[in-house]
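Just one protein chain is left out here, and the rest sit where they should.
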Amino acid sequence: MTLHGHVPPEPDLVQLLTPEGVRVDHPDFPLEITDEEIKSLYRDLALVRRFDGEATALQRQGELGLWASCLGQEAAQVGAGRALRTQDMAFPTYREHGVAWCRDVDPVTLLGMFRGVSLGGWNPNENNFNLYTIVLGAQTLHAVGYAMGVVRDGAVGTGEHDRDTAVLAFFGDGASSQGDVNEAFIWAAASNLPVVFYCQNNQWAISEAVERQTRVPLFQRAAGFGFPGVRIDGNDVLACLAVSRMALDEARSGQGPTLIEAYTYRMGAHTTSDDPTRYRLTDELETWRLRDPIERVRAYLVRDAGVSQDFFDAIDAESEELAVRIREACRQLKDPTPLEPFDHVFSEMTEELAEQRAGYAAYLDSFEDASLKGAS
Amino acid sequence: MTLHGHVPPEPDLVQLLTPEGVRVDHPDFPLEITDEEIKSLYRDLALVRRFDGEATALQRQGELGLWASCLGQEAAQVGAGRALRTQDMAFPTYREHGVAWCRDVDPVTLLGMFRGVSLGGWNPNENNFNLYTIVLGAQTLHAVGYAMGVVRDGAVGTGEHDRDTAVLAFFGDGASSQGDVNEAFIWAAASNLPVVFYCQNNQWAISEAVERQTRVPLFQRAAGFGFPGVRIDGNDVLACLAVSRMALDEARSGQGPTLIEAYTYRMGAHTTSDDPTRYRLTDELETWRLRDPIERVRAYLVRDAGVSQDFFDAIDAESEELAVRIREACRQLKDPTPLEPFDHVFSEMTEELAEQRAGYAAYLDSFEDASLKGAS
Amino acid sequence: MTSPLEAASAARTMTMASALNTAIHDSMSADPKVLMMGLDVGKLGGVFRVTDGLQKDFGEDRVIDAPLGESGILGSAVGLAIRGYRPVLEIQFDGFVYPAFDQIVCQLAKFHNRSLGAVKMPITVRIPYGGGIGAVEHHSESPEAYFAHTAGLKVVTCSNPSDAYWMLRQSIESDDPVIFFEPKRRYWAKGMVDTADTSFAPWPLHKARVLRPGKDATLVAYGPMVATCLDAAKAAAGDGHELEVIDLRSLSPIDTATVVQSVQKTGRLVVVHEASVSNGMGAEIAARVQEKAFYSLEAPVLRVGGFDTPYPASRVEEEWLPDVDRILDAVDRTLAY
Partner (left out) sequence: MTSPLEAASAARTMTMASALNTAIHDSMSADPKVLMMGLDVGKLGGVFRVTDGLQKDFGEDRVIDAPLGESGILGSAVGLAIRGYRPVLEIQFDGFVYPAFDQIVCQLAKFHNRSLGAVKMPITVRIPYGGGIGAVEHHSESPEAYFAHTAGLKVVTCSNPSDAYWMLRQSIESDDPVIFFEPKRRYWAKGMVDTADTSFAPWPLHKARVLRPGKDATLVAYGPMVATCLDAAKAAAGDGHELEVIDLRSLSPIDTATVVQSVQKTGRLVVVHEASVSNGMGAEIAARVQEKAFYSLEAPVLRVGGFDTPYPASRVEEEWLPDVDRILDAVDRTLAY
């Protein structure tokens, strides 16, 4: 024998709806779902895409400083987001606009952060959707700590539907290389915490292909830490929903963490600041276009569920309304005043900071007296 | 199916010499070794134990500030240490006195660090034995970087015995939870580096049992990152030697990283500052005493290799000489002068620091003038 | 460890370590959301025994031996706080806080701000710090300035058992993150602690305290150097110099007013700390005092601290660390101006 040279078999990718829109069964992950529910998922997907596209447009128009598009990842996000129960808590990265949507976070609030009127600015505990976290992987440890709290609150394994709580931690293929993410795995395993780690492997971390991070499928990492991992077709909203549900259920019932790798693709640039033509081929894009997460649902609905054009027209109209609403609301977002940065540094402003603030206020006033700043 | 509930089979523990001193074969890890070589390993083990015990005694006598004993881990260290070729590089923690021994680092130099006359103070490139690293896990990334250099130097996979170079990175069961160690796994796997990660699972991280870090055997973690892992009887110097050799050979030949988990036991306190009676039972100690790494080699030598008492007497005498030598040398280690801390901050002292040093020198001189310090 | 509640009637003499232990105990008794987490804080009671007995009293769910990762300790504490808990953390030694630096600077310090005040971060990070105990590398450092430079953190340090008790209780009660530096070489120093004081906070957490009045020059110190400065003042008194000694206590925010008032009286200031001088706390205090007491200063503010070198090997640490002589040397220099 040698130590090296054992090639593990290529993993299954759990799929319940093919790119062509054919509903298939998976022996391990059954999903009971009505066509009405699938229509509702379609609506989510379509609206998220529209909102995301509008945000990209707003950035081009100079209304946002930046936008990190989730184009192509809508199924991965909506599938996971719709698997959550109200009491569950989600810890997103900066790209989970589809999950935010499912958690009823107003898209305009998200825009506020990318416009630069706030650094986040929503209450994580209001919709059980944490603030976006930009430092890669940091939020996975927050998810772990939150889950420790859940356990201490006795909100795991009671069997009560509205009490048992799971935590869903998002991260990307790139972030999987951060120490924090691996520490989160360790903590979750060692204390058997109710955390589902949800890695959207969109094949890229800015310009670095996932091969730069790992030479084996990412979901396999979980087994090394002692909990299950599974790779799913991240462009198949049904697979994402089914597997997320099962993992969240098992977390809530006290069976511990799971790692889900949603195999998907970042169809857009990393952010609006990025130029992907510098590092990837359009071929790849074409391949993935054929696996579009929305088209397949539409194909299924049209062909197998007999959904009429009216339904799609209505959603188009709703999308358009949404776009108009957020566009206008975005433009009307108020800039912070010069003194607002002092406001929430501490729960109560320190004397030291109050003094600094007062000095700055007096300085600003001196311009009002002088009637304009910049005249000196 | 459910995601959870699949219990992996308990791992094999590679063993070539039983606690009773019986030589056994392992189908995957053959070891060709003469009795003369085993006698030489015995000598290493015995001298390392003597040196380590002497250091503990020196600490008790107030000659050292601290000592981190390797008692019980001699086989894990000597087995790995003797598997190294001259050109290989070892990155120890703070407990690898047995590896230092194999690399011909003078024990007295190690004592200097624990006495407090230096912060390390040997040249890592002289014996290809890095400085002790106290910050847990940090050295595993240094090993990775060093291995990147090895690859860039074309010192991997050439087939030249004295050129191909492997890197051996030590860490403990506790340190396995640090982000750095997991990042090191990621880097080594992604770039297929010639690193052998060598985890001495001595069951404890100060007072924390290994179960606090992981619920599955540590060697399994490697597979999740895409390289082989193997658990060996860390108290069996032959297993340690055989498996380390194979892993280092495969690293040198360009087959990439391996994780070896040497399953062993910290027979002593964490350090001389520690009081293990507060957190562990003596039962455990008794169990492990029966697995002593040295006794089994002695039993084998006496029973199966017909080694006479003379051999053991000679080693006892050599041990005693060693102890005397280091005891005396330790007491004679020179304290740094007050100005020495300024010496190696930079490769060339900055003007700023030179000024600070001059100011302090003048201050010290003022006492010499005044003939004593502390008189003010 | 007897709970102070059982012995409420009177003040007691205790070591600083014991005062800290009692503070955590009392905070945990008072509020079920308070948790204690760190390495070896359970059965072992921490390497300095500051958490001795707490796991026995409050169970493994509230006194948590963490997996071995400082980033994990800080990051999970942030998550616990989002869920409404008030974690008290122990970093085993000063030199091991850096793996957690990212979570401290980017998350702990900023989360409340990022949420526009919606989420509080009532996390206390206890860090035994400073040198003089003959330890190996990374066990004797004074990293306080890194944290004092980080907006969103409060940074305090105690110099005696009574402050240890009360300042730790106040820190745990604070809704903001507090980095709580414990001068490890003073852990075994004894002092009176009145844990039954009903006014709870005998002294505001962020206020400095004049420990010894004097008119010739002011010494400002904190943590381990306070006792050294008091010794220096005693020695100076023998030479006829009356030094005012201020225990700064809070490093962020800084009670500048107390220092300035003193300097307005004495006209001379020496700041003392173990940390390397450059960009240390002494720089900030000097900068503030020269600004706010410009016309009062009869000599420049002088700084006595560790040199701008890595903390040295322990056999030379006593030479490297500020001591009475080096402080008096600075006093002589300021008086000579």
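Think of it as A, B and C in the order they're written, each chain with its own count starting at 1.
Rule of thumb we're sticking to: a contact is a pair of C-beta atoms (placed from the backbone, for glycine too) under 8 Å apart; a residue touches a chain by one contact, two chains touch by 3 or more.
Nothing here was measured: the structure is a model prediction, and the numbers come from that model.
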item	value
Chains on display which the left-out chain touches in the complete complex	A, B, C
Residue touching the undisplayed chain, where the options are C:L89, C:A145 or C:V272	C:A145
Hidden partner chain, touching residue among A:L41, A:A205 or A:V237	A:A205
Sole residue of B:V22, B:V108, B:A190 or B:L364 that reaches the chain not shown, by the stated touch rule	B:A190
Residue, one of B:G120, B:G226 or B:P276, that touches the chain absent here	B:G120
From B:L31, B:A57, B:M148 or B:V216, residue that would touch the chain that is not displayed	B:M148
Residues in subunit A touching the chain absent from view	65-66, 94, 113-120, 134-136, 174-180, 205-208, 212-213, 273-274, 278-279, 335-338, 340-342, 345, 352-353, 356-357, 360, 363, 366-367, 373-374, 376
Chain not shown, touching residues in subunit B	89, 91, 118-126, 130-131, 133, 135, 138, 140-153, 179-180, 183-184, 186-187, 190, 343-348, 350-353
Hidden partner interface residues of subunit C, rising order	71, 95, 98-99, 101-102, 105-106, 109-110, 113-114, 137-138, 145-146, 148-149, 151-152, 252, 254, 275-276, 278-284, 286-287, 290-292, 294, 297, 299-303, 307-310, 337
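Operating definition for what follows: only the chains that are shown with their structure count from here on.
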item	value
Gap in Å, rounded to a whole number, between the CA centres of subunit C and subunit B	36
Residues of subunit C whose C-beta touches two or more other chains	66-67, 69, 71-72, 99
Interface hub residues of subunit A, defined as touching at least two other chains	179-180, 183, 186, 190
